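Heads up, one of the protein chains got dropped from this complex, but the rest are sitting where they should.
For chain A:
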Amino acid sequence: MSSRTLPLLFINLGGEMLYILDQRLRAQNIPADKAKKVMNDIITTMFNKKFLEELFKPQELYSKKALRTVFDRLAHASIMRLNQASMDKLYDLMTMAFKYQVLLCLRPKDILLVSFNHMDAIKDFVKDTPSILSLVDETYRQLIEMYTSLSHGEFQLIRQTLLIFFQDMHIRVSIFLKDKVQNSNGRFVLPTSGPVPHGTQVPGLIRMFSCTGEEVTRLQFNNGGNYTAGLREGSFEMFGDRVTKLGTNMYSVSRPVETHMSGTSKSSAQHTKQVNTAPNPLAKEELNLLAKLMGGLEVQKTGNADSGFRVNLFATDEEEEEALITRPDELSYGVINIQATKDHQANAELAKIMGEFTESGHQSPSASSKGDDLLAMMDGL
């Protein structure tokens, strides 16, 4: 549908990912310098110039599986490691959060404001590092250039495209359940109260006119809800009050996040999306261009083996293991977790681009030793 959806999907999901990782890094008491490095590395990778160039090209949305691959790699762009169960949970949380934001937006154009809320928070994460800050600013500029001139109808098309992507996802998120924005069947609460969107009138008035344009009759009707007048419009500039709270950070150390896998409603289990291509029995990674680019962007690690660490999205290791075993089949993303995949030889042209990413003079230590041909790697699975 809309060929301008992918940048918004990526940036908003990325933003949610950073909120969650930030919360988990604090909750696990990871030393501040390591935590900062992880956040900086991920943000640097997210807003890499070449990557963004590819991202902003007009294109159809990726499948859930393909996009998951990109985020798998993004999450591993630094010294942090996640087990499959944690990565699954992270992705569930990210997607349900953005689905919630897209659904609850008062009007389609507000999705851009939600994106700016994420961007504002990301900017705050890296405010002490000018080099990364400039990458973030550049991304703002690209967003403004691409989206601020779009019509309301075009934004609705983007929203409809996103809603197809999120169709039938009803994973229950603890924070949403507690705040009563999600029902126990996994569906979000859509209130029939609150402010109407900017540009909309509170429903209830019928006006009838004569042929000369004079108002002849006014009638009121019961709108069945409890609406109030619209708020002012949020800012679509680099700085400003976005007005909407959607897209701001809802996590904190005291509000941990859990998802519920068991008891996902019967309907969501039965009516799984049928959009995809022929079933892939070997569950190979879909190596789309974005994922390949992401794979080559791994930021240089220090040689010290101790610097790496694992983050757990669950309260204990046992819970994490349990989650992996009990994850319902229909919720599997079908992605093989190939960590630290390097595709240096997948594509001659890409290899050239890759060369521009690795620090000058510093070939990543495993590049030559692995030098795995993509196909060979697949065959070895």
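Criterion: a contact is a pair of C-beta atoms (placed from the backbone, for glycine too) under 8 Å apart; a residue touches a chain by one contact, two chains touch by 3 or more; residues count from 1.
Basically, contacts and distances are computed from a predicted model.
In the listed set "WD repeat-containing protein 54 isoform X2", "serine C-palmitoyltransferase", "UTP4 small subunit processome component" or "Trafficking protein particle complex subunit", the entry agreeing with the UniProt name of the missing subunit chain is "WD repeat-containing protein 54 isoform X2".
When the missing chain is restored to the complex, the residue among A:L106, A:L293 or A:L313 that touches it is A:L106. Among the residues A:Q59, A:T129, A:T248 or A:N312, only A:Q59 touches the chain that is left out of the figure.
Residue-wise, the contact with the chain that is not shown comes from A:N183, picked out of A:T129, A:N183 or A:N312.
Take chain A: the residues that touch the chain left off the picture are 1-4, 57-60, 103, 106-108, 151-154, 156-157, 159-160, 163-164, 167-168, 170, 183, 187-190, 192, 196-197, 199-209, 211, 213, 217, 219, 221-225, 227, 267, 271, 273-277.
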